[in-house]
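What you see is the complex with one protein chain gone and the rest in place.
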Amino acid sequence: MKNEKLKLISEEGIRIDGRKLEELRPLRIEIGVLDKSDGSAYVELGKTKIFAAVFGPREVHPKHLALPDRAILNCRYHMTSFSVDERKPLGMTRREIELSKVIREALESVVFLEEFPRTSIDVYVEVIQADGGTRTAGLTAASLALAEAGIPMADLVAAVAVGKVEGHLVLDLCDIEDKYGEADMPIAMAPRLNSIVLLQLNGRLTKEEFRKALELAKKGIMEIYQKQRDALRKKYSEVSLMEV
Amino acid sequence: MKNEKLKLISEEGIRIDGRKLEELRPLRIEIGVLDKSDGSAYVELGKTKIFAAVFGPREVHPKHLALPDRAILNCRYHMTSFSVDERKPLGMTRREIELSKVIREALESVVFLEEFPRTSIDVYVEVIQADGGTRTAGLTAASLALAEAGIPMADLVAAVAVGKVEGHLVLDLCDIEDKYGEADMPIAMAPRLNSIVLLQLNGRLTKEEFRKALELAKKGIMEIYQKQRDALRKKYSEVSLMEV
Amino acid sequence: MKNEKLKLISEEGIRIDGRKLEELRPLRIEIGVLDKSDGSAYVELGKTKIFAAVFGPREVHPKHLALPDRAILNCRYHMTSFSVDERKPLGMTRREIELSKVIREALESVVFLEEFPRTSIDVYVEVIQADGGTRTAGLTAASLALAEAGIPMADLVAAVAVGKVEGHLVLDLCDIEDKYGEADMPIAMAPRLNSIVLLQLNGRLTKEEFRKALELAKKGIMEIYQKQRDALRKKYSEVSLMEV
Amino acid sequence: MSISQMKKSLTARIVQEKIYNLLMQGKRLDGRSPTDIRPINIVTGLVEKADGSALVSMGGTKILVGIKTEVGSPYPDRPREGSFTVNAELLPLASISFEPGPPDERGVELARVVDRSIRESRCIDLEKLCLIEGEKAYILFIDIYVLDYDGNYYDPSTIAVLAALATARIPRYEVVNGKLQKTGEYFNLQLQSLPFTITFGIIKERFLVDPQIEEESALDVSLIIGVDEKDNVVSIQKNSPGLIPENLLEQMIETASEKTKTIRQKFCEALNIGK
Amino acid sequence: MSISQMKKSLTARIVQEKIYNLLMQGKRLDGRSPTDIRPINIVTGLVEKADGSALVSMGGTKILVGIKTEVGSPYPDRPREGSFTVNAELLPLASISFEPGPPDERGVELARVVDRSIRESRCIDLEKLCLIEGEKAYILFIDIYVLDYDGNYYDPSTIAVLAALATARIPRYEVVNGKLQKTGEYFNLQLQSLPFTITFGIIKERFLVDPQIEEESALDVSLIIGVDEKDNVVSIQKNSPGLIPENLLEQMIETASEKTKTIRQKFCEALNIGK
Partner (left out) sequence: MSISQMKKSLTARIVQEKIYNLLMQGKRLDGRSPTDIRPINIVTGLVEKADGSALVSMGGTKILVGIKTEVGSPYPDRPREGSFTVNAELLPLASISFEPGPPDERGVELARVVDRSIRESRCIDLEKLCLIEGEKAYILFIDIYVLDYDGNYYDPSTIAVLAALATARIPRYEVVNGKLQKTGEYFNLQLQSLPFTITFGIIKERFLVDPQIEEESALDVSLIIGVDEKDNVVSIQKNSPGLIPENLLEQMIETASEKTKTIRQKFCEALNIGK
């Protein structure tokens, strides 16, 4: 859906928001921002702003929904009505239903559910502002919230979108790049396991481009993964927006 | 939302429907009008016409919803589609959801729920015609239906709306007074306990006006309370609309 | 709702699709067309095309819905969005809700539910194309699917619509005859029991016409019943559309 | 998804036996004969904010019907006609067996059967509800509420709908400078037909009419038959599981024809209609 | 259907006793006096895609409000006015007691109480939201999300709504060749009133303000009172079961009047408003 008039990338390879092709947007991570949940995190990636919170493991009611050999993981990805350009109607859109599913499946890939039979773990991802990459930033936040809640995981999940814009492969698409670009490929990994936990492609890539895009994503993911681990290490050391 | 052109109160202090400022509309009470419920009542207050019916105490299903130490009280306030000027769409509006809640909470304040653990008591308020004061007339009817059902209560609930219209405090607002007046304050009391069980204010009152409005409401409530008790005493002695 | 301009029946008594007044449309029956259900059937009656499938008897969950003395029979009559001239919106229409009920009640009349206490039997009727007579063809298909699933029945249900078109009683109305005709009367019978299990009338008939229409329906039903039994007998002997 | 209703309990079977034995003697639990209907009362105009309304009781069953009119577009394939729509709610205050929430399949069926009965008998002259051909027409919203349920809500619902229609005063609109406005005048609907229904219950090879609630739960099967004033059958609905012996049908049609006459007479008396 | 909430547990009764004993000494669990409100923090403009937004915390309770504007038709009976609508969602990430799904009765009540408070105090000049009389007007969608729930979501919700409104920049539209388009300019709403609310909790014959969550579950009854800057009472809502001793009301109105002044001052400081 390339729009010929828009010029998203300059001849010098500078993107519309001033970034280089393989550059992440500024990433801000806060852990433990919502008191009433068992774990929570706030992630800002450029103008994309997301809260995640985790409750559990807790008893399942009604009981007949419980699984005898492991925990149920519930996940809701939701956007506030004012998070997007056109007001989102109240209620879950089909997009939110799909993203709740792929985020849940990504998290189920790393959480040791077998350790908590007959319980449920609830993960809520709330998009406060959407400027591209909300599912991946939401996953980045959710895995930190799980960590804060003390839920054992095989690895943190770190995630980013890569894509193709005006013929260039770029890292971490913002909204306008997603909209007018040629491809958007969100990827989440468990980096230590060298495994992919979320993968979608919306757009067209040659096989060669796919290979390169995957490499680029891994680069971004390693950078985010490092910042997640740093944030967990120095939890609460900086002044938080929530505590201003 | 005063409308300058409308003249709702004459210079002699007579209201648009001929009443004095502190005068209730004609009140008609019938008890035991619906056979299949455990208790029921019909209340007409001017053109406001309301049925209330009570079922219970009865077993809760599914059982896991039951409370071990008391009854659950369920309440639905609902209007027929033709009860208002513009046809009300089918289904519960947000207004009906809110009023169901405040009516339930008013009734919970007086019903001895602890006497019926593990059961539910269901209260249905059906507005046949709405001409102002439906939540208060609904409560007046519901408490009579509870009484007929033999549910023990600390007191009957008697209720009325007071308000401010063209600068005057008035008792028992009709629809047009509510719409074009400056304030509408529905109040329900358990008169014997000198306690308020429902209180809402929609509009603007000075603190002094609030005090006077409260006094005026109490006057109306005592009058209604007396008629409720009379009706319970001489239950069925007059020819009922339902038996014509 | 006779439309004077349309001429649905010629002076020679030939209908718009070339049939005689008392002639069924071509009927095609296939049994066992859907592998994953316990029983299934496909019925084509002219351009009316319907799948039916049966699951059960199987355990009811949640358990508290089970009946101690018999099976529950669940039934859903549903049309695809493209089965009708104007696209049918997704979700169940009021028409589909009513037809699900009358089809269920027809089947409950013949299934020996008492033989399977605490279980449920689920019947799904899916209309692929609707050209009149879908509820009756759906019943014809559903009873074959029940038979294939091995559910014991007092009799097969065979069904057809009769009606009045431009003053003539006709058998097996197609869509246009239903729409512009004077009466549509769907009937289902358990022929061996000489009993009616579904009966509806939409239109106007004199008492005498009703009597004749009932006779005509019985004639059509016996023809369909015979074909149902033939189909059960030589199950799968012809090349199926599904196996092309 | 339509789901089996609760099975007749053991008690119900005993009641059935009792009712059947009474039927064999031409009697019923409440003293009626098998083809007696319960007393009917009709009050119209109770709801002044409706364009027409009626509160009808048939024995212990009470039905409230109200009509509201709006102006909208006619259907493209019927540009010269207004339209109507029927809804029905089984209110939870009417019976312990009715749940709050959107109409379940019983409410939907009630609304659709009454709708068909009114529609097929051409009771309402839809052409008189046209305001501007192809552009504007009156739409009647006919809403049925079951207030108290002591068996058979079909027959009193039809009576209540017809009573509300017969006494309705529809506000007349006109077009002034391209905008719709009320003229302040009202018009009547002038019903063209009075199609009443009779509900039948069958136990074994016997039938009764207008079942009261204890009877209803003991029936083998039930059936509604609508007949207009010209003795046309205008609607039928089998509305429960069970087998209808084919040889009973003719007799039930005859009874429906007779009994709707009785209702029609009471209706016209109550509403002072010279029909 | 409104359904009874869970009963105070035995623990809650013990907590109630403890809170009551503290109240008798003019103290509370978290060290506040009975009429102390918790610290308030206001951050505006967090959501750039909203036309106005505010994140407000009151103690541990956090509320996010955003405003979006659309252009639509004015109500037929108010052709010279724009309009607004308030929604509220109790997000499940805020509390174990909130469920995902459409707003339950608590969310509906919150939205409607805030709506009435804003509306009755005439806080927004609706006439300034008219674009073309009878044809086009601005519609404000004010959406409240409870992010973290440590008791009393009413008072911070009102603060957040007012902060979002006060700092909102509404895109201006104009009509060019019969079509609406944005001018690229923005306008402010110029609030005409600042109606804050105070939530009261009563235990026996004592009351406290701004209950924190442990207190909330131990209250006999609770009540919200809204007061504007002219000391008018502009909204009241009893929002729980229980008896309000009539003789406490006057004192609570006085306290609401005082405490809303405190909030108003903090609000104006935080937003640099000279009011």
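We just call them A, B, C, D and E in the order they show up, numbering each chain from 1.
In this text, contacts are C-beta pairs under 8 Å (C-beta built on N, C-alpha and C of every residue); 3 or more make two chains touch, one makes a residue touch a chain.
What you see is a predicted model, and the numbers here were worked out from it, not measured in a lab.
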{"item": "Among the chains presented, those that the missing one touches", "value": "A, C"}
{"item": "Given A:Leu24, A:Ile103, A:Ile128 or A:Leu173, the one touching the chain that is not displayed", "value": "A:Ile103"}
{"item": "Option from A:Ile9, A:Val84, A:Val197 or A:Ile224 whose C-beta touches the chain left out", "value": "A:Val197"}
{"item": "Identified contact with the non-displayed chain, of C:Arg19, C:Arg76 or C:Lys164", "value": "C:Arg76"}
{"item": "Residues from chain C at the interface with the omitted partner, ascending", "value": "34-37, 40, 47, 49, 51-53, 55, 58, 76, 78, 80-85, 87, 90-91, 122, 124, 126, 128-131, 241-242, 244"}
{"item": "Residues in chain A touching the chain absent from view", "value": "67, 69-76, 94-95, 97-98, 100-106, 108-110, 113, 183, 185, 189-190, 193-207, 210-211, 214, 218"}
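Methods note: only the chains that are shown with their structure count from here on.
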{"item": "Most distant chain from chain D by Cα centroid", "value": "A"}
{"item": "Chain A-chain C separation of Cα centroids, rounded to whole Å", "value": "51"}
{"item": "Chain A-chain E separation of Cα centroids, rounded to whole Å", "value": "31"}
{"item": "Multi-chain contact residues (two or more partners), chain D", "value": "100"}
{"item": "Sequence positions of chain A contacting 2 or more other chains", "value": "62"}
